[in-house]
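Of the protein chains in this complex, all but one are displayed in their positions.
In order of appearance the chains are A, B and C, and numbering begins at 1 in each one.
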Amino acid sequence: MVDVAVIGVGQTRYGMFPERTLKDLFHEAAINALNDVDKGLDPQDVEEAFIGTLSTGGAQLGNFAPLMMEAAGMIGASARHIENACASSGFAMRDAVAAIASGRTNIAVAGGIEKMSDLPREKNRLWLGISGDVEWERLAGTNFAGIYAMMARRHMHEFGTEKKHITMAAVKNRNNALANPKAQFRAALEFDRAMKAPNLASPLTFSDACGITDGASMVILCRADMAKNFTDQPVLVVGSGGASDYVAIHDRPSMTTLEGTKRAAKQAYSMAGITADDIDFAEVHDCFAIAELLAYEDLGFCEKGDAGKYIESGATARDGKRPVNNSGGLIAKGHPIGSTGTGQICEVVNQLRGRADTAERQLQNVGYGLTQNVGGSGAAVAVHVLKAVE
Amino acid sequence: MVDVAVIGVGQTRYGMFPERTLKDLFHEAAINALNDVDKGLDPQDVEEAFIGTLSTGGAQLGNFAPLMMEAAGMIGASARHIENACASSGFAMRDAVAAIASGRTNIAVAGGIEKMSDLPREKNRLWLGISGDVEWERLAGTNFAGIYAMMARRHMHEFGTEKKHITMAAVKNRNNALANPKAQFRAALEFDRAMKAPNLASPLTFSDACGITDGASMVILCRADMAKNFTDQPVLVVGSGGASDYVAIHDRPSMTTLEGTKRAAKQAYSMAGITADDIDFAEVHDCFAIAELLAYEDLGFCEKGDAGKYIESGATARDGKRPVNNSGGLIAKGHPIGSTGTGQICEVVNQLRGRADTAERQLQNVGYGLTQNVGGSGAAVAVHVLKAVE
Amino acid sequence: MTSYVSLPMYGANIDERMRLIAGKCKSCGQLAYPQRPVCTKCGGDQFDDTPLSGNGTLYTYSVVAGNGAPSEFDDEQTMTGDVLCGVVELKEGPRVMVRLADVDPEQLHIGMKLRAVIRRLYDQEGFLRYGTKFEPVGS
Partner (left out) sequence: MTSYVSLPMYGANIDERMRLIAGKCKSCGQLAYPQRPVCTKCGGDQFDDTPLSGNGTLYTYSVVAGNGAPSEFDDEQTMTGDVLCGVVELKEGPRVMVRLADVDPEQLHIGMKLRAVIRRLYDQEGFLRYGTKFEPVGS
């Protein structure tokens, strides 16, 4: 297997940009990624492209990837659109890695994009109402928040987790985003106020959820043995894992574990030759705050059922032993669905290269960084482990 | 690079099945593929899955692949949905090949599915009206047929191709389908009657076009060095190529060449160490009959501009020197969008193994078979070359 | 119409949903509800139709706040505000996500006894859609 390195990353700011187009956003992400390749890269040298999107609103239903390639100035590349709900670009990353690892491709890009502000709120609910099994979950009248809420309720019931533990993750991430100029929500959130937020889908409140976001991101990868031609600071993709699970949570043996996360993490750790203990920091999929708690357990950062205590200990704060969602996470950095997975990679790569956009949020002495990107309520999960080259 | 082999293929019959569900169709394709693995395969041993669909109608917008994996009894596999318009499963095939070639995956599946009969005709036009650049082509009032019609008109203008040459491809394919029990349209079409068919989008008539189709297909792949554990008749994937192009035909330097086909074919031939002359038979993307003529030229089966003469010579008939669309092609076998690419692979694998469903259409002495799968009007093209193991 | 339950999809499994018809695996006896093409226990794909009793207990639940449910429930949410949903664990074993009916949100608790009733869901495309909801036993 050919080793794979990241040589450049770029993303737009995340936010609501109703006046911008899909092409415009993707172009900006591409330019930022190309500019991040220190010694330069001709966009025409990109051979393969994997573009994640859910394509909210369906403006461009077919051939989405070739259209984005035009916007990126990479016409001709072997390009396809990857969909796995909110994990679309986590899988785009995984498949870009495989293309290079196979030896057939020298340079590939993984990208992601979503434009959610084009649609009126009502239509966004039509599109986003269900990310699980349409027939059963939608007819039950639940939305996406309700699904995670039911998982949260079980976690509280089975392990004594309290609402405050869930909200702690949201508050940590909102406050982390204050130092991230790319983040969508940059307003401090106090714990006491967050605990009093109105109900979204009980036990979750509006404070515990991500919003509606536009944004795009791109990761440029190449054979590790070519990386020094492009940058003195490549980052190695040492682990990649992917897994699926029952789409509907009612079919799963447990509602407090994402088996997809466990399986994907196991693959990624095994490929990297490490264990969870070796992970220094992580960007995990906190679409709802409970999801971050589940990630702690399923990634092996703490024991099953202990996520409440773990976040309460401060271990995952910016100054903790293993910072999680130092970027602000989906809750505060933003969750432009298709962009989230490669956006997480951007963050981890920047941290490993010492290129965080503000000194305040640059992590020190980090070796291994992890990303966890979840589709739907756990139907698909991609996990990656990255490491700076000494 | 690890060599890759096909060890089993399966597809549903193509047709209109309004009473069947997506899950039901995909399950049938999976069962047929699993049953085609001569020495058996536990579905739980499938590690990765690449599922092509345009997802007409949007019934299941997100996490399409994990849902299909449940229907196939392959829960847990690393599964994602690949979209590239009508080339969705051609790229699913390409990415399944890469996953195995990289060494990370031993057994993978590439599949495809479309359920087009769920929607009233009006909504199908909403979905299918445009496969190119939505903003410009759709506002111009053209449909998909109109785009290919404009390419046909230029081909006639530049090379003296006649309407009869276009219709010859349609007539050949319709009549080829008579012997294919899996085909959607199995009624003989006479050339004289076809020439008098009503206008669809001039110069194309209703005889020159594919219809609306439901169907699913699956290809099971594994490391070539493991293939004999599963079958005594594996088929090697010796070439794979993929490329994109300008989405809108007005942006392309030529409207009579699909640069994507040329680039993808070049990659596939180079990887296989062969030239176009070595291809014994092919399944090409004849969504409209003109597309088959373009494919002859762009794949190198004849010189640029000579496609009319080439089909008139009978070279691509079932009993010709290089049969093309012996299955009936998209025009007569059917074109369930997302299923078409892997459906073509099914056909080529069956022919190479001597397992055509009827003796009448079993080709003799065939070594190399090719598939060409086109997204939109050429924005994405996947080409594969397969070869039986002696 | 984007992601929604189309009439063909609504109609295809209406019997299974309204009458709670599970599939009983012919090979191993495992019950599948909702039904699925392949048995998750043994991989078999032949099933016998088996009606379930409609009795069960509440496994988990959520009160989805106003305007949160899919937009086809808008009319209802305008009238009632919240939508109550949960997962019921049926007496025979399978769990399924359902609408909860005729219950005060304050009254909801994991483990409470429920039973199936057929109720109106919503109007769409000119058709009134009915479905199975679950209500507390004794209510």
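Keep this in mind: contacts are C-beta pairs under 8 Å (C-beta built on N, C-alpha and C of every residue); 3 or more make two chains touch, one makes a residue touch a chain.
Because the structure is predicted, anything quoted here is derived from the model rather than measured.
Visitor: Out of A:A72, A:I107, A:A170 or A:A289, which touches the unshown chain?
Guide: Of these options, the touching residue for the absent chain is A:A72.
Visitor: Among A:D3, A:D24 or A:D357, choose the residue that contacts the chain missing from this document, as touch is defined above.
Guide: Going through A:D3, A:D24 or A:D357 one by one, A:D24 is the residue touching the chain not shown.
Visitor: Out of B:H27, B:R153 or B:K262, which residue would touch the omitted chain in the full complex?
Guide: The single option touching the absent chain is B:R153.
Visitor: For subunit B, which residues reach the chain that was dropped from this view?
Guide: 58, 122-123, 125-127, 129-130, 133-143, 145-146, 149-151, 153-154, 157, 198-204, 248-251, 255
Visitor: Please output the residues of subunit A touching the missing chain, sorted low to high.
Guide: Listed in rising order, the touching residues are 18-19, 21, 23-24, 27, 31, 42-44, 57-62, 70-73, 75, 118-119, 123.
The working rule: only the chains that are shown with their structure count from here on.
Visitor: Approximately how many whole Å separate the CA-defined centres of subunit B and subunit C?
Guide: Computed from C-alpha means, the inter-chain centre distance equals 39 Å.
Visitor: For subunit A, what residues touch not just one other chain but two or more?
Guide: Counting only residues that touch two or more other chains, subunit A contributes 58, 127, 130, 133-134, 251.
Visitor: Can you list the residues of subunit C that touch 2 or more other chains?
Guide: 1-5, 9, 13, 36, 40
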